[in-house]
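The other protein chains are all here in position, but one chain of the complex has been omitted.
This part shows chain A:
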Amino acid sequence: MSQRTERRGIHVDQSDLLCKKGCGYYGNAAWQGLCSKCWREEYQRVRQKQIQDDWALAEKLQREEEAAYASSHGVQTQSHAQSTPPHPGHASLGPFSKFEEKKTNEKTRKVTTVKKFFSPSSRSAPKKETQEGKTTSPSISRHASFETDQVSRDFVDFLKNLQKPGREIHKQCRAFIVNMSSKKDLSAEELSECVQDFYQGMADRLMSHFKGSSDSVEQVMDQVEKYIMTRLYKSVFCPETTDDEKKDLATQNRIRALHWVTIQMLCVSMDEEIPEVSENVVKAITDIIEMDSKRVPRDKLACITRCSKHIFSAIRITKNEPASADDFLPALIYIVLKANPPRLQSNIQYITRFCNPSRLMTGEDGYYFTNLCCAAAFIEKLDAQSLNLSPEEFERYMSGQASPRLNSSEGDWAQTGSALSVTATNPVLAQLNHNLELLSGLSSKQEKLMEAAQSLQADLLSWPESVEREVHDILEKYPLEILSCTVSAIDANNVDNDNLPPPLTPQVFAG
């Protein structure tokens, strides 16, 4: 480049082209007059400093995080927990520092519940926690969940990008968690209200901070939800104050009792004979079961959505047209019956209580979640009519006196046409059936093998006889004639032998 401009006759001072660092290489305007090497070094230096600053902040947040965690769990023995007491006041934190004022100014019910967390009663909370800390080993609870720690780290990493407001968000989330852990006696509805109020208050403040950019707010709120709900999960999922657990058991038993319900009874348009369809069915079942393992409401929703998408695919492949609600709901009911998802009621309740409500009432996730609620409600109320059965039939199936699978074939299910419908409804039965087929195939092979072995044995037994017979025949054909003959040495006739020289004898030479 520089060579070319010189050739064209434009005078360029050689020194202008060299690296500004004076290393002797050519510089480049794109690198601010530096050579590539010096530029990289310069860039690296600035970035390095930035990374260090970020880390310093992240570590600070982390320490505060741990200190807060320790104090909420009555652990004061960790040295760093005491070395960095949380800063009492942040006078210069912009919109966030005004939160307390704003709260007292507003007169809505919403704000009064937020206030609960900063009221004197909540300040006595740590004491209560300390007592509890004696009974449960802090080190165990501290390391109880690697996931929780990871989420906390991610949260801090995320917030450090926001600098000071990030710290403030972090502080408030922590304070909220500490306060929540002292509110175990609240009813589930009250817990839900607290969390929702916190979301609302946080979102309002973020809204004013980001000057109305709702997408930034949403992004932060997602992280806040993730952090808070991961932390609170254990205490607010299926809380003792509710009968969630009882409902879970009831639903689980109900689904078990309905094991005999077939895909035909529910009028589901999924043909599991098609491999691609049954693949999607299996995936849908896996997804809905996986929901229980997630902690964040949004992650649980995502499982439901994935499950639903697989169902849509299965219907689409079967019918060769897009699935409508008439197809989807029965199919989802069928999947829930097959999956018997763990703690279904608790999960639905948890999502309802602690997820951002607009995400449940609107949007695609909301649609699938609503359908899951419908499926659960339907299963609870399901009766003879809902399956197009007579009440007597329904009763007999429910009591186990009869099974729809045995009806036509009276127990001979593996051999008649009903076997098809059996395999279509239950993967375990399908597997059993398959294994039976394999077994019967094996036994017929074994029979053949035995036959072959027996014939081989017979052959072996008859073989010596046949050989004997053959020998006999040959002997009869060619009777043995023994000719008399004089026995002599093989060289008996060799007369020249005597003329041969004697054999060589070894000689010893003196050396």
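Quick note on the criterion: contacts are C-beta pairs under 8 Å (C-beta built on N, C-alpha and C of every residue); 3 or more make two chains touch, one makes a residue touch a chain; residues count from 1.
Basically, contacts and distances are computed from a predicted model.
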| item | value |
| --- | --- |
| Chain not present in the shown complex, as UniProt names it (candidates "AAA+ ATPase domain-containing protein", "Trm112-like", "RAB17, member RAS onco family" or "Rab GDP dissociation inhibitor") | "RAB17, member RAS onco family" |
| Identified contact with the non-displayed chain, of A:218, A:299 or A:393 | A:218 |
| Residue, one of A:162, A:281 or A:337, that touches the chain absent here | A:162 |
| Residue in contact with the excluded chain [from A:20, A:298 or A:316] | A:316 |
| Residues belonging to chain A that touch the chain removed from view | 29-32, 39, 42-43, 46-47, 49-50, 54, 161-163, 165, 210, 213-216, 218-220, 267, 309, 312-313, 315-316, 322-330, 357-358, 361-364, 367-368, 370, 373-374, 377-378, 381, 385-386 |
